[in-house]
Each structure stands twice: as C-alpha cells, then as structure tokens.
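Take a look at the following structure, please.
Shown here: the complex without one of its protein chains, the others still in place.
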Amino acid sequence: MKAVSLSIAAGMVLTGLAVPALAQVEPTKQTPQSTEIWEPAVPVVTPGLYSANTAGTTPPSDAVVLFDGKNADAWVANKGYNPTNSTEPLKWPVRDGVLYSSTTSSAKTKQEFGDMQLHIEFQTPTKVEGNGQARGNSGIFLQGRYELQVLDNYNNPTYVNGMVGSIYKQAIPLVNPSRKPGEWQSYDIIYIAPRFNKAGLMLEPAYVTVLLNGVLVQNRAAIRGTTEYIGYPRVQAHGKGPLILQDHGNPVGFRNIWVREL
Amino acid sequence: MKAVSLSIAAGMVLTGLAVPALAQVEPTKQTPQSTEIWEPAVPVVTPGLYSANTAGTTPPSDAVVLFDGKNADAWVANKGYNPTNSTEPLKWPVRDGVLYSSTTSSAKTKQEFGDMQLHIEFQTPTKVEGNGQARGNSGIFLQGRYELQVLDNYNNPTYVNGMVGSIYKQAIPLVNPSRKPGEWQSYDIIYIAPRFNKAGLMLEPAYVTVLLNGVLVQNRAAIRGTTEYIGYPRVQAHGKGPLILQDHGNPVGFRNIWVREL
Amino acid sequence: MKAVSLSIAAGMVLTGLAVPALAQVEPTKQTPQSTEIWEPAVPVVTPGLYSANTAGTTPPSDAVVLFDGKNADAWVANKGYNPTNSTEPLKWPVRDGVLYSSTTSSAKTKQEFGDMQLHIEFQTPTKVEGNGQARGNSGIFLQGRYELQVLDNYNNPTYVNGMVGSIYKQAIPLVNPSRKPGEWQSYDIIYIAPRFNKAGLMLEPAYVTVLLNGVLVQNRAAIRGTTEYIGYPRVQAHGKGPLILQDHGNPVGFRNIWVREL
Partner (left out) sequence: MKAVSLSIAAGMVLTGLAVPALAQVEPTKQTPQSTEIWEPAVPVVTPGLYSANTAGTTPPSDAVVLFDGKNADAWVANKGYNPTNSTEPLKWPVRDGVLYSSTTSSAKTKQEFGDMQLHIEFQTPTKVEGNGQARGNSGIFLQGRYELQVLDNYNNPTYVNGMVGSIYKQAIPLVNPSRKPGEWQSYDIIYIAPRFNKAGLMLEPAYVTVLLNGVLVQNRAAIRGTTEYIGYPRVQAHGKGPLILQDHGNPVGFRNIWVREL
C-alpha cells in the first residue's frame, strides 16, 4: 500500500491539488511534536484531602462548599420535593458538625446547578427503627427533580428500584455497598444535565454515575424524567436547578457536601 | 409489604407532610391511566415522500431546505474548510437540479446549526479518474469543523479511517455500502453537538450516527475534535456552525439537502 | 519542546528500552501516511434499492430477509408477547405481498438477534375504527421484550409515552411523523443489545435509535427493561432474542422486513 500512497502524494504535488481533507501543503517532515495538543489549557485544581472527619476528601479548590459543618447558610427551607421559591431559613439542626434532617421541611440549596460532580456524606440513625422504606429514609434530588435514594439498607431489604443507590423507581443499583447504621457513608456523583429541545422534549437525558462508599452503583444511568412514587417519569424542560435533601421522617445526618460545576 | 406500607402511610398522614416523590399517602386506587403521560405534546411533522428524483425522502415539513435543485441561495463561497465570514456568492454551478463542487471555493451554508438530522445526496463522477483519495473526493463538515468523508470508494480502497462513511481520521465506518460511480448516494445523519465547559474543554463530545445508502456506517461515534489531515483532533469551543461542502478537485454533485433542527 | 524531546530520546536509546506507546526513539521523519489506518478491512455491502413497492430500500446484501412478500416462512405463531418455544406455523394471512396481523397469535421470528439494524414497513387499516390505543395498534418487540409501538396516530391523540414511535411507556418520541391510515410507513431501527453482568443486572442498557418515515423519533434511547402495561420495567438477563410482531385486534399490514446483524 505504501507505493500507492506515495504515488498519490507525488501526483498531488504535480497537479497542485490540495491533498486529502484539510491539508493544503504536503508536509516534508512530521515529528511526534506535530501530534501534541497544547490548547485549550487544562485548569489546575488543588484536590481535597482525606481526613479523620470525612469519608472521601475535603472540597477541592474549585468546589462550591454547601456544608462544611459550621452552618447551613447555603440552604433554605422548601415545602415538598419540588423546588419552590421559598427563601425561608432552614430549621434543620446543626450539631457537632452534622446537619440533621427534620420534619420542618426539606432543604434546598440557594444556588442552582447543571452539570456537576457532587460529594455528600450521610449517616442513617444508629438506633434502628422501622423496616423497608421506613428505615433511615432520605433522598438527594438532583436539579430538584431526580432522586438518588438515601436509605438504611443494611440488612434491610426493599424493592431494588427504590433501594439506596437507586435513581428512585428508574435505575436499580449494581450492588448494595451499605455501611452499618450510624456509620458515615459517601456518595460521589457525576451528573450531566438533560438537553431539552424547543418542544420541551428530552433530546438527551440526564446521565448519572454514582459511587456509594467508593463502589460503583450507577454506570451513566439515563434519567428519563422525574422520579415519581406513582406513575411514570414526567418530562419537564428546565434549566439549572437546586439540590434538595428530603426529610422522610427519619433524622438522617449530612456532612462534607460540595459541588464542582463541570 | 402492604401492611408495612400502610403503617408508614398512616404515620405520614399524622405528620401532615407534603406528598411528592416518595408519596406519603396511600392511593386507594390506581388505574392504568395513572401511568400514562400526556405532556409535553409531541409535535406533528408531515414526513417527506419517496420520489424518482430522490434517494430517501423529500424534506419533511419541519426541515430547513438547503438545496432543492433550483438554486444555491442558501450557500456562500468559503475559502478552505474552516468557516470564514465570507458572504461572497457561491460560484458552484447548478445544472439539471444538481449542485456541483468546483475549484472556486468550498460551499458554506448561511444558516448555522447545532443538534440536527441532516439528509444529503451525492454523486461522484461517472468517469472514473484517480485512485484512493484522489477519486471522487469531497466532504461534509458538520458545524464547519467535523468532516464526514465523501469519496468514490467503489472498488477503490483507501485507508479505512479516511474512506467514505468515516469521520475523517477519527472513526472507521462499520461497512462500505458504496454505490457505483455516477449513481446517487444518500447520507442520513443524526448529529448531537458537543458540550463545552467554561474552560473550553469538551464535557460531552459530538455524537454522530450515519446511514449511507440506508446502511449504518457510524453508530453514535464520539467526535473528539476537528478532523485533521495531520495531527490529532483539536478542541475549540464553539456554538452553532454552518455546513461546509468541500471541493477537493473532483466535481461531485449534490441534491436534496435538508436539515431538521433537533 | 523539541530540544527536550531530543534529549529524552537520546537517554532512551542508551538504555535500550522497548518502543511501544510513549515511544522512546525520535522518528526522523513522519509522513501523512503514518497516520493512515488500513486495518481491519471494512466489509463491502451492496446497498438496497428504492422501488415503487418499498418505503426505504430493498434489503442490502448482508441482510437477513424476514419477509419479502412471498411467504411467512421466517415466522412462527407465538402466544402473547413474551417469546415462547412455540414452533406452530403462523396463521397470519399473506395477501398481495403483505403480511397481516390476525387474532390467531402474535408472530415470532425463528431466528434470534442481538445488535441489529432493522427495517420494517407497516400499514394501519384504511378504514378508521376506534380511538386512541384502539386504532391501528400493533407493536414490534425487539429481542422479544422491548416494544416499539405501532399505532395509527394520524389525528388520533393518545398518551405520548404510548404513541407511535415510543418505546412503550419508557421513551417519548421527539415528533409524530405519522402518515395517513392506509399509507405505508417505515421504521429504521438501530438497536444495541443490553449488557448484563453476572448478577443479572444491566451494566449497559439497550440503546435504540429510530427513524419513522425517515424522521428521527428516538435518539439512542436507553431501554431499562421490559415495556410493561402496568408497573415499571423488569430486568431479565437474556441473550439473543426474536422479533415479535403484536396482534392487538386491528389488522395491521407488514412488508419489506429485513435485519442486518451489526
């Protein structure tokens, strides 16, 4: 094939034609440096650190810190799990660096997000009460609409499309890497926001990859719409949206919450 | 589980919590209609027709017609294959309903596109001249940057990452369903534009699915950057972009060109 | 950078290391031909032809023809829509080159398929009877499990997650490009089979891209499980599976059915 290629190249030069695709001039020499890409520049980020008080790292330098143990100033109260315009202060208690869900409301971030990497740590109650969905239940609503389930599933079976690590009633997790009640657990979430067209339909779904306690539970799962308790996912075009933490009647603790906008 | 669920529901009712997501009220009856989604409305489109003068259908009702055989008013001349600001009239000849490439310039659409379905028909010269990349060569630059190769590959081997149906030097086609020189061939292309982040890097690549003559040649291939003759793909953040048809020194005919914005 | 690279190369040569990947020998000359890929060979396929009797092309040379208008020998009768072991002859009538659904059974292919490109044409009854789901209803079960809806949706609204072009109660189509009752319509389907892990869970979902009458209706939609009338998708690990055509009490005609294994 080499002879053919060379003769083509020769012909190109003779006829003065442009050679294939974009090239206008036959390079006489191409070095390995020709195939190095130097732009765009890749931003430098200082990664977080492992510490005795985190499961995973502290926030990287480019993260938005949503809860660092001191106060819940990044959050407001929200009625229900659909984002509202509420600006009422959140009444969830902060004790010993932990934010606890309470029946006063759900918790919504003031800031809204699109594509993101989210780290969040949670702790279901040490004292085990209830069964199935009634034990250590909470949830993280991505963009205020798509629930990643939080549940105490340690020796506590429930339906697999509603267990911890599930996208509620949409995507079953690959495994159940739950820690014991009262132990700190971590979610690392890579979330790509959906793309809606002019008609308000999803041209591209949301995609989510989730590690629970460092173990893969969701592998770029497509989220087709809202995560409904009853009925099928609803498609509602939207832009950026807040995080909402659910209160489900069980006091679940949260800490070390940060987001990196992608 | 029903008993358990009912007891949960009872507790929820007492606390007077909101309902969304993990609804806390036991529905007394859910019918199949509960799981029907009626919104958003799905737009009605009148599909195109098969005709003796097309390979594939005429434009659907929601398509932007880029060439219907009458004139090339949707196009301007463009120097090279990177989109320029040129507004000079295109000098490619239109004969018998066909737009022929000529060495005067490349051809660029006035309108720019993002996500799209593109239909285009092409005809390489009946009289066979040249070999490999020098036979019936043209190209379709999606968003003015990413080349889907046009080439007479009928009994004319070339490198597989530069053959007809390839994303030039990025994605090898699955098969070679070329028609004979002089016969009309069709491309049906589904193109999802890349998503760039603030740093100008590709968070999601462009994705392209291509049928050549009704046969799948690209299966949601990721396009990582520009399609270079020499060197690796370049990443350049951009918004909507034009279609550019290449002139490569061989008079290639085009007809029935339309785009549906997705 | 060149000087640096050269000094690296020199050191490498002295140590006599192997070359692959981050090659340690500075090439003295790299030509454009260095970046051409010639293998694996890309198979040649003779594409199908447009004809007065098809909506889309006749079968390409590498297709498995499932119905060419002569007989239904590629099919057997099947009870219900889950694949059975039935080998009973199909009693659906073939008239004037068309295979009509009948209430005797559903129709299942003898051959089973995985990844595939599927072309199929259908015709809902010219005489309009019934409304919503009761008008011109049939369905195509991919791998015997995942239903692409067939319905007369011309001026006949129904729930959008169950309309023509939908993956039944999973994926809403982007548009409704229905032709009139009695007119021939075509589906072109690109189907990537799901990947199950050892536990029987979906590591990768099925993905489907669908053109209806040449217009995109599904853009690589993820299919998460079986398409249920009531309840959520079920995950059942499986290998290759048949195509099943549904009988829903309306005599729907089919023609020009072919599959290319991908």
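Letters A, B and C name the chains as they come in the text, with residue numbers starting at 1 for each one.
Definition applied: a residue touches a chain if its C-beta (ideal position, glycine included) is under 8 Å from a C-beta of that chain, and two chains touch if they have at least 3 such contacts.
These numbers were taken from a predicted model, which means no experiment stands behind them.
Undergrad: Specify the shown partners of the omitted chain in the complete complex.
TA: A, B, C
Undergrad: Among A:120, A:134, A:150 or A:172, which residue is in contact with the omitted chain in the full complex?
TA: The single option touching the absent chain is A:172.
Undergrad: Would you indicate which residue among C:192, C:243 or C:257 is in contact with the undisplayed chain?
TA: Considering all chains, including the one not shown, the answer is C:192.
Undergrad: State which residues belonging to chain C touch the missing partner chain.
TA: 1, 4-5, 7-8, 11-12, 15, 17-23, 27, 30, 34-37, 39-43, 80-81, 115, 130-134, 137, 139, 147, 149, 162, 168-169, 192, 195, 197-201, 203-204, 225, 227-235, 237, 246, 248-249, 261-262
Undergrad: On chain B, where is the contact patch with the chain that was removed from view?
TA: Residues in contact with the chain left out: 1-2, 5, 23, 26-27, 29-36, 38, 161, 169-172, 174-175, 197, 199, 201-205, 219, 221-222, 224, 232, 235.
Undergrad: For chain A, enumerate the residues touching the unshown chain of the complex.
TA: Looking at chain A, the ones touching the missing chain are residues 32, 35-48, 50, 55-57, 60, 62, 117, 119, 159-163, 169, 172-179, 188, 190, 192, 207, 209, 211-216, 219-220, 229-230, 260, 262.
Just so we're on the same page, only the chains that are shown with their structure count from here on.
Undergrad: Select the chain at the greatest separation from chain C, using centres from the mean of Cα atoms.
TA: Between chain C and every other chain, the largest centroid distance is to A.
Undergrad: Do chain A and chain B face each other with the same patch, meaning over half of the contact numbers show up on both, or with different patches?
TA: Comparing the two copies, chain A and chain B contact each other through largely the same residue numbers, since over half are shared.
Undergrad: Taking the mean of the CA coordinates per chain, how far is chain B from chain C in Å?
TA: Centre separation, chain B to chain C: 19 Å.
Undergrad: Once you find the CA centre of chain A and the CA centre of chain C, what distance in Å lies between them?
TA: 31
Undergrad: Centroid from C-alpha atoms only, then distance chain A to chain B, rounded to Å. What do you get?
TA: About 29 Å, centre to centre.
Undergrad: Listing for chain A: what residues touch at least two other chains?
TA: 5, 19-20, 23, 27, 30, 34-36, 197, 199, 201, 203-204, 232, 235, in rising order.
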